[in-house]
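Missing here is one protein chain; the remaining ones are kept as they sit in the complex.
Here the chain labels run A and B in written order, and each chain numbers its own residues starting at 1.
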Amino acid sequence: MKNRRQLLALGSVLALGTLGLPAYAQQPTYKIGYQLPLTGNTAQYGIDFKNAAEIALDQFAKAGKSFKVEIVFEDSRSDTKEGVAIARKFVDDKSIVGVLGDFTSGVSIASAQIYKEAGMPQLSQTASHPDYTKVSEWQFRNITTQAQEGPLNAEWLYASGYRKVAVIAEQTDWGQTVVSNFADKFKALGGQVVFSEFFNRGLADFRPIITKIARDKPDAIYTGYFYEDGAQFLKQMKQLSVTIPVHSTSASYNQQLITLAGADAEGMKLTATFLPNNPSKNVQDFVAAWKAKTGQAEPGQFPAQAYDAVNIMLAALERAHPNVTRKSLRDQLAATKNFPGVTGDTTFDADREPSKKLVRAQVKNGAFVAVEK
Amino acid sequence: MNASDTTSRRWLWTGLILTGLFVIVPLLLSLAGRSYFYQIANTIMIFALLAASMHLVTGVAGLLQLGHAAFYGIGGYGAALLATHFKLSFAATIPLAGLMAALIAFLVAVPTMRLVSIYFAVATLGIGQMLHVITLNWVAVTKGPNGILLFGGMKLFDIDFSKPVPAYYLVAVIVAACVYVIHRLSHSYYGNALRALREDDQCADAMGINTPRLKLESFTVSGFFAGVAGALWAHTAGYISPADFNFNVSILILSMVVLGGLGSLPGSILGAIILIGLPEVLREFKAGDFRNIIIGVVLFGVILFQPRGLIGEVSALDFIRNQFGLGRKARSDGKQMRVGWL
Partner (left out) sequence: MDYYLQQLVIGLSLGMVYALVAIGFTLIFGVLNVVNFAHGEIYTIGAFAGLLLFVSFAPPLVVVLLVVLAVGALTGVGLERFAFKPFRRFNDEATLKSRAMREATLMSSLALSIVAREGIELVFGSQFQSLPLQHMLNSPIKIGPVTIVDGDLIIFGTSFLMLAGLQFVLKHTSVGLSIRAVSNNALGARYVGIDTDRTIAWTFAVGSGMGAVAGILVGLYYGAIFPAMGFTPGIKAFVAMVMGGLSSIPGAVICALIIGISEALSSIFVSSVWQDLVAYAFLIITLIFFPRGIFGGARERV
C-alpha cells in the first residue's frame, strides 16, 4: 500500500517532469550587464544598486514568466578606465542584450561611446549629465534631471515667500545643473539668488561656507548634495547656530541623512520621487524586501532608482520577447510608457528622458514625510 | 662580444618587439575575437607611455614626481579643447597637446628647479593638485566637472581609426615612436648625464654638468610625452573629465615605475602591463571585492622580494657583471656595489 502510493507519487512527478521539461528547456535566458562601483569611494551606492537589482530579479523569477533573466554585475570603481573596459566586455558578449549603469555620469558617458558604436541599449539609474542621453539613441536614464526638479523647487521656494535665496551644490556635473536650473527659474519668477557657490564632494568642513552664507542673510538655502555631505552641512549649520530654512533635491533623500545628522536634519525640505512610506503596494513590497535583504532601514532614493531601472529593463524584455535583440530591446525601452515604478510612473520622451511626478517632503521627527508646502 | 654582435642583437630585439606589437599581439587579440582585449591593450599602451615618460624624470634623473597626472590631464584637455573648440584634426591635436603639456611643465619647472629631493617631490604634488583644482573649477574653459565629449572620432587622412583594431594600430604606432625616443634619450650621453644627476647632483654639478638645465629639460620632455598620452586617451575614450586625472593616477603611474624597476625603461612598461592588466585578469577570475586588496598584496610582495623592482637598472647591471665574471669581485670589495642604487 505504502509502496504503491510512493510509486504513484514518483510516477506523477515524472509525468509532470516530462510534461514540464520541453517547456522548461525552451525557456530562454536573457543576459543583462550591470556596471556599477562595488569598490572604491562610491562603493556604498553600487552595493545598494546591486541589492536593489537582486530584489527586482528575485521578484521577477518568482512571477513565473516564460523566460529567464540573468544580470552580470561588473565593478567599475567609478573609474573611466575600468568602465570602458567593462563596456567592451559587455559588447563582446553576444548574449548580453542590454546594459544598466554606471553610477557617475562621467563613467556612464565614456561607456556610452562604446555602446553607441556597438548598438547596445544602456539605461542608467543615476547619470544626470545633460549630455548623457544626447550621446546617441541608445542611452536612457530613469532619473529625473534638474531640468525638471530645479524649476519645481524654484516655484516651491518662491511660493513659500522666499525672495532672497542662497544656492550651494557639489562641484560635479550634477551640481552644476542643480544651480543653473534652479537659479534660472527663480530669477524668472522675480526672486534673487544672493549667493551661489560650489564645494568639492566629501568636503570635511562646511563652516567657512556657512559663515559666508549667514553673512548674506538669505531667506532660505537651496542645496545640491548627496546625503553624506548633506549630513555634514546640516550638523555644522546647527553648530554655528545658523537657522535658515534648508531646501534640497531628491538626491539627498536617504534615511542615512537622518541617522548621520540626527536632530540637526529636522525641518529640511526636499522634493522626492520616492517615499518609502507611500502606501501603494509596489512601494511597500520593495521596502519590505529591502529590509529583509539588507537588514537596513528604509531604502533611499538611489536604490529605488536602480530597482525601477531593472524593472523597466525587464518589462521591455518581456515586450520584446521572444525576438529579443539589442535593437528590439532598445525600441521596447523607448516605448516605455507609464511604467508603474516605486519612484513614480516613468515614461520616456523622444529624448529618452523620463518625466516623473515629484512630491514635496520634509524631515519631521526623524522621518521623511510628504508635505503640502 | 664585439660591436657588430651588439648591433645585430639590438636589431634582433627591435625586430622582436615590433613584430610582437604589430603582428603577434593583434593576431592573438583577433583570434580571441573580443574588442575588450583591444580596450585593455590600448589602456596598457597609454599607461606604458605615461610610465615611460615618468621613467625619464623619476627613474633616470631620480626626481620623485608626484604630480605626473597633471601633465597627462593637460594633454587630454588640450587635445579635447583643440578638437572641439578649434575643430583641429586628430593628427594636429596629438603633437599640440604634447607641446601644451611641455610648456606648462617648463613653466612649472623653472621656479622649482632649485629644490632637491623630497622638496621637489612635494612641489610636484602641489602643482599637480593645483592643476587638478583648476581643470575642475575653471568651468568657463574646461567645462569643469562636466567634462568634454569628443564627437569627431579619430580620423587620419580621412580614414576612420575609431574601431578597435585601427585604434589599436594607431595608438601602438604613436606609443612605440614615443617610447623609442625616450629609449634613445635615456641611453645616450644625455641619459648618462641624467643618471649622474640622480646619483649625486652636487658631484654632477662639480663635474661641469649644468644640473638645473638638465632637470628643466628632462621635466619638459617628460611633460611632452605625458601630454601625448593624455591626447591619446581623450581620443580613444571620447570623453574626459577631471576625475580621469586625479592624484590617484599620479600614484598609479609612480607605482608602475617603481614596480617595474626604477631606471629601467622595459621595467616601467612591464609595470604598466601589470598594474593595468592585473585588475582585469582578477575580474575574469571573479575576485570581485578582493581585487584591489590583491593588487596591494602583489605590489607589496614585489617590493619586498625585489626592492629594486622587477627589472630594475641595478639588477640588470648585476646581471651584466655576472656575465663578464665581475660579479664576485664587485661583491668582495663592497664599494663597487654603490654603482647604481646602492
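Note that in this section contacts are C-beta pairs under 8 Å (C-beta built on N, C-alpha and C of every residue); 3 or more make two chains touch, one makes a residue touch a chain.
Predicted, not measured: the structure shown is a model, and the values here were computed from it.
Student: In the intact complex, which of the presented chains make contact with the chain not displayed?
Tutor: The undisplayed chain, in the complete complex, is in contact with A, B.
Student: Just name the one of A:A118, A:L260, A:A334 or A:A367 that touches the chain not displayed here.
Tutor: Touches the omitted chain: A:L260.
Student: Which residue, A:D205, A:D285 or A:D351, contacts the hidden chain when the whole complex is considered?
Tutor: Reading the full complex, the residue touching the unseen chain is A:D205.
Student: When the complex is taken as a whole, what residues of chain B touch the one chain not shown?
Tutor: Residues in contact with the chain left out: 62, 64, 111-112, 114-119, 122-123, 125-127, 129-130, 133-134, 136-137, 198, 247, 251, 255, 258-259, 262, 289-290, 292-293, 295-297, 299-300, 303-304, 307-308, 312, 314, 334, 337-338, 341-342.
Student: Take the complete complex as the reference. Which residues in chain A touch the chain that isn't displayed?
Tutor: 39-44, 47, 171, 197-200, 202-205, 207-209, 211-212, 215, 228, 231-232, 235-236, 238-241, 256, 259-260, 262-263
We adopt the following convention: only the chains that are shown with their structure count from here on.
Student: Centre to centre, by mean C-alpha position, how many angstrom separate chain A and chain B?
Tutor: 38
Student: Considering the complex alone, what residue numbers of chain B touch chain A?
Tutor: Those residues of chain B that touch chain A are 33-36, 38-40, 43, 136-137, 139, 144-147, 149, 162-164, 237-241, 243-244, 276, 279-280, 283, 288-289, 291-292.
Student: Write out the stretch or stretches of chain A touching chain B in their complex.
Tutor: 38-40, 74-75, 77-78, 80-82, 84-85, 87-89, 91-92, 104, 106, 109-110, 112-114, 117-118, 129-131, 135, 171-173, 175-176, 198, 200
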